[in-house]
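Note that this complex is displayed minus one protein chain, with the remaining chains in position.
Labels for the chains are A, B and C, by order of writing; each one numbers its residues from 1.
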Amino acid sequence: MNDIRELYQDMILDHSRSPRNYGPLDRENHSAQGHNPLCGDDVSIHIYRNSAGVIEEITFEGSGCAISTASASILTGVLKGRLEEDVRLIFSSFRKMVADDGEVPSGEGLGKLAVFSGVRQYPARIKCATLCWHTLIQALDGKMEEVSTE
Amino acid sequence: MNDIRELYQDMILDHSRSPRNYGPLDRENHSAQGHNPLCGDDVSIHIYRNSAGVIEEITFEGSGCAISTASASILTGVLKGRLEEDVRLIFSSFRKMVADDGEVPSGEGLGKLAVFSGVRQYPARIKCATLCWHTLIQALDGKMEEVSTE
Amino acid sequence: MSRRSPTGESRVPFADLAEVRSQFPCLQQQIHGKQLIYLDSAATSQKPSQVIEAVDSYYREYCSNVHRGVHTLSERATSRYEGVRPKVAVLINAPDPHSVIFTRSTTEGINLVARTIGRSRVGEGDEVLISAMEHHANIVPWQMLCEEQGAILRVIPCDENGDLILNDLGSLITDRTKVVSVGYVSNAVGTRHDVKKIISAARTRGAITLIDAAQAISHIPVDVEDLGCDFLAFSGHKMYGPTGIGVLWGRKELLDQMSPWQGGGDMIRTVSFERTTYADTPWKFEAGTPNIAGVIGLGAAVDFLNDVGFETIQEHESQLVAEAMARLDQVEGLSIIGRPSHRISVISFILDGIHPHDAGTIIDQHSVAIRAGHHCAMPLMKHFGVPATIRASFAVYNTHDEIEALTSAIESVKAVFR
Partner (left out) sequence: MSRRSPTGESRVPFADLAEVRSQFPCLQQQIHGKQLIYLDSAATSQKPSQVIEAVDSYYREYCSNVHRGVHTLSERATSRYEGVRPKVAVLINAPDPHSVIFTRSTTEGINLVARTIGRSRVGEGDEVLISAMEHHANIVPWQMLCEEQGAILRVIPCDENGDLILNDLGSLITDRTKVVSVGYVSNAVGTRHDVKKIISAARTRGAITLIDAAQAISHIPVDVEDLGCDFLAFSGHKMYGPTGIGVLWGRKELLDQMSPWQGGGDMIRTVSFERTTYADTPWKFEAGTPNIAGVIGLGAAVDFLNDVGFETIQEHESQLVAEAMARLDQVEGLSIIGRPSHRISVISFILDGIHPHDAGTIIDQHSVAIRAGHHCAMPLMKHFGVPATIRASFAVYNTHDEIEALTSAIESVKAVFR
């Protein structure tokens, strides 16, 4: 038996109960919707990216499990003010950290996001943690399709 | 290993090579077509039944394996001149003899038809022996559908 | 325990529940270091050794294609394969074994009906009636049909207990209603519906009726003659049988009139490029090489059901459900979803402020397998105003101790989220 508290760390529980940066964004110039049909999780990401490629504002809306809500909440906090290209790099490190194949990365450089390192022990939950990320990338890429994490 | 000659008795081989009562029947007042989709056997039965219910004439046409050809050929010989009700009784005994369930009947009263007693050892061949019988009954019953022995 | 199979043969009795359990190899294992507690039988049941061995022995002893062979192995395979039809017919009290069609699953059976007789009977402006409590398998095929034909999908509503509201059937079933297709037992909240009432209302209007018996077949005796329906579909994997095999039963007269669905080998009588004629029922609906091992395993599953007996099954399962309901009702912060008047084997619930998916992961850590999700019944989730539920479902091999384990796992969920 894994220690379940490695998955449900306090920060995750906290963000899932009191999500930050939640709500619509008036100034948004990029947005996308994501959906996980297996558990019914829904997320929308709203972004205002300035002409220099900096994500000046980012919020989310939606409903889902603790992991997916906390992931979106922490993501928005971490990415605010970052360059789009950095965001993509961070996602790639994040994905490596939570995916259950390959080496275990340290989570270094991920800051607060390292709190999700426990997810890799729970393959069925990886999609909960990454749904908001896929949706974010979709928003940045500006494709209008809905994201789904099957 | 069963003795294959119990199935392919000389009389069967003889009738399969030189079928009797083969061809159309000008006077026919009952007829039907049968088909075994598994092996492609085809048979038509032509009958002239008089008003007293006696099968005055009976012939067959078609193509098939040795068992099915011999069965049709011997059947026509045996049934010529018989009453329709006897025909149905004979079929019922014949079916019991060749079907592989239940007791082994002696084949008594079946006369020449007893030559097919070996068929019960070969479940896949029962339909070869009975196709012409089913077709015959269909002809007597006067239903116009094609018979098939699935 | 019941000692009689439906055929009246007397059977060797099982000593007790422990013996029944011992026949399920998959239950004899530890998950996360503790004995597995499997409460997800509504998704798929575990399989007894006799089923696993029947599949195995087909592959090891008489592996061969069916129907088309004169050689010994093929004869053996064909006779075992065809021998399952009468077994299934007896199980559901169907008068004619040739009215038993082998499909992949309940889903395929419903699609078959929708795409054959459904398409020929349902025209523009006609109506198909389902219920608010259907599994997606009994919604989507009819939606697709209605869209294609310009027909209307109507829905029998349900109340807050998860019972169908049947006192307005007269206005739901009219002369425009061509098909009525409803589930026997709800997989999401466990309701056993009064399908006889629905069927008889449908029949007076001349609609064809289909019963989705996926969640009924392993729990209660299903009797098509008594029900009076035209079609009945179920899956092997939910009745202790293999995956990839299901049954569609239909009234022989209807099946005989219906056009085939899929084309290919085994479903034809003669083929030429000009004209093809079809085989008789049921083969005309079984195109191509079937799931031979699956059919043979299904036969063994029917034997298993008869060996245990529905009396035993019903008695044991209803005790389990009653006890589980009593225990769960005492758990603070737990709300049961649906309180139907007749419940079969399934209990759905939610925990205050905890998403079912999170609960599922933590419960699994306690080696208890339950399901968290929409249970392929999204419209019903919407009706209850929840995105998902936690579902525990019971089978003949479950024990009273396992209910204890479930409730203590639920307490740990609450502890994590305290």
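Just so it is clear, a residue touches a chain if its C-beta (ideal position, glycine included) is under 8 Å from a C-beta of that chain, and two chains touch if they have at least 3 such contacts.
What you are looking at is a predicted structure, and each value in this text was computed from that prediction instead of being measured.
*Asks:* Write down which of C:Q35, C:S200 or C:T243 is the residue touching the left-out chain.
*Replies:* Residue touching the absent chain, from the options given: C:T243.
*Asks:* Given the contact definition stated above, which residue among C:V155, C:M325 or C:V386 touches the chain not shown here?
*Replies:* The missing chain is touched by C:V155.
*Asks:* Which one, C:V185, C:L248, C:M267 or C:I410, makes contact with the chain that was left out?
*Replies:* If we include the chain that is not displayed, C:M267 is the one touching it.
*Asks:* Using the document's definition of touch, tell me which of B:L25, B:C39, B:L79 or B:V115 contacts the absent chain.
*Replies:* B:C39
*Asks:* Footprint of the hidden chain on subunit B, which residues?
*Replies:* 1-2, 4-5, 7-8, 13, 17, 38-41, 63-67, 122, 124-125, 128
*Asks:* For subunit A, which positions touch the chain that isn't shown here?
*Replies:* Those residues of subunit A that touch the unshown chain are 35, 37-38, 123-125, 148, 150.
*Asks:* Since one chain isn't shown, list which residues of subunit C touch it in the complete complex.
*Replies:* Counting over the whole complex, subunit C touches the hidden chain at residues 25-26, 29, 31-32, 36, 38, 40, 43-44, 46-47, 51-52, 55-56, 59-65, 68-74, 104-108, 110-111, 114, 135-137, 139-144, 153, 155, 235, 237, 242-245, 260, 262-268, 270-273, 276, 287-294, 357, 360-361, 363-364, 367-373, 376, 378-379, 382.
Following the convention adopted for this analysis, only the chains that are shown with their structure count from here on.
*Asks:* Which chain has its C-alpha centroid farthest away from the centroid of subunit B?
*Replies:* When every chain centre is compared against subunit B, the largest gap points to A.
*Asks:* Calculate how many whole Å lie between the centre of subunit A and the centre of subunit C, each centre taken as the average of the chain's C-alpha atoms.
*Replies:* That gives a centre separation of 38 Å.
*Asks:* In whole angstrom, what separates the CA-based centres of subunit A and subunit B?
*Replies:* Roughly 77 Å separates the two chain centres.
*Asks:* Between subunit B and subunit C, tell me the centre distance in angstrom, where each centre is the average of that chain's C-alpha atoms.
*Replies:* 45
*Asks:* Could you list the positions in subunit C whose residues touch two or more of the other chains?
*Replies:* none
*Asks:* Two-or-more-chain contact residues of subunit A, please, as numbers and ranges.
*Replies:* none
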